[in-house]
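Just one protein chain is left out here, and the rest sit where they should.
Up next, chain A:
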Amino acid sequence: MYTIVSAIFLAENIKKIEIEAPRIAKKRKAGQFVMIRVSETGERVPLTIADADPEKGTITLIVQGMGKSTRELNQKKAGDSISDIVGPLGTPSHIENFGTAISIGGGVGTAIAYPTAVALKEAGNYVITINGARSKELVVLEHEMQAVSDEAYITTDDGSYGFHGFVTQKLQELIDSGRRIDYVLAIGPIPMMKAVAEVTRPYNIKTVVSLNPIMIDGTGMCGGCRVTVDNQIKFACVDGPEFDAHLVDFKNLSDRNRVYLPEEKKSEEAFTHKCRIEKQG
């Protein structure tokens, strides 16, 4: 069992959770993730390591309640524990001083991009962050992002905060301003990552995305996480999760991610039902 040290909501449905995991805290690098299992009957779920404190032996996860497993995790409080956590998994982000680097996060993707943005800053890059959310209440890590950025932008779909529009519009604006951009990192929903790839493609700006296929073991044993990159099969959990955005087959990724949708729905409905009964009881 792994103990949760602290757990606080950053926005509705998005929780920051600090868990005891000394081995992982010591080893993890930006861009790596863990697989967790909330309970004995739980699914193995991949989550990015947002931060770590090697001295204290803890790691931080930022979790958006999407379905049964993530919502169950988000109900946990400080002092609770979860069954399993394993990592750090995946290949660390490739970090160097590119020059000017833009980190783009969509929704909870902001949290996934955060550790890499920190590493980019530490490597001497001029870091620009663009963080998109549907509306003001869903903006996460605003201050943390500002602290690592030379320039920080927030976009909201409904205009309730920051720039009114999508992250890609902000990105296009920056490109159009004629300044030199050497590197773009984009993490968020698949359509967003695909759109960013299309914006940077004509300018040949090196663009990296972090892919989120369905994973089971996370160690390269099952091949369930395979993605098509440059027309080749790659296992996202070992070869990735970061890949060259201009070579990724995004349609294949979103189609493969839909296979278990009916079952996921069933699992979530059963869970919601149980929660409601518990509330009443």
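Criterion: a residue touches a chain if its C-beta (ideal position, glycine included) is under 8 Å from a C-beta of that chain, and two chains touch if they have at least 3 such contacts; residues count from 1.
Just so it is clear, contacts and distances are computed from a predicted model.
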item: Name of the absent chain as recorded in UniProt (options "2Fe-2S iron-sulfur cluster-binding protein", "Peptide/nickel transport system permease protein", "Acyl carrier protein" or "Sulfide dehydrogenase (Flavoprotein) subunit SudA"); value: "Sulfide dehydrogenase (Flavoprotein) subunit SudA"
item: Touching residue (missing chain; options A:31, A:46, A:88 or A:132); value: A:88
item: Positions on chain A contacted by the hidden chain, ascending; value: 23-24, 27, 37, 41-44, 68-69, 83-89, 216-217, 219-224, 226-228, 233, 238, 249, 251-252, 255-256, 258-260, 262-264, 266-267, 270
